[in-house]
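Only a single protein chain was left out; the remaining protein chains are all shown in position.
Moving on to chain A:
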Amino acid sequence: MNRSRREAAARQIMEASSPRVPPGLYADALRRGVRARRRRTAARRLAWGLLWAVVVASAVWALTVRPWVEPPSETTPPVPGWTGW
């Protein structure tokens, strides 16, 4: 037997007997699907909420601490009246 005839024979064997779809399949799939969808929505909301909280917290911290301002020196005393060499 050549390849295509062998494959056709295998196909025929596989197509021989078809199972019957159980009546509760749609309801079951819908129930599981709705639950999965709800879980996904909740997870997405939680992730966005966390992101929002992190953004707000870092903004508040930056505005109160102002890390970009140079801190006053603690070791060198200020020299008044210095005009250079």
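Keep in mind that, in the parts below, a residue touches a chain if its C-beta (ideal position, glycine included) is under 8 Å from a C-beta of that chain, and two chains touch if they have at least 3 such contacts; residues count from 1.
Operating definition for what follows: contacts and distances are computed from a predicted model.
Hidden chain, UniProt protein name from the list "Putative spermidine/putrescine transport system permease protein", "Cytochrome c oxidase subunit 2", "RNA polymerase subunit sigma-70" or "Sugar ABC transporter substrate-binding protein": "RNA polymerase subunit sigma-70".
Touching the omitted chain from chain A are residues 1, 6-7, 9-22, 25-26, 28-37, 40.
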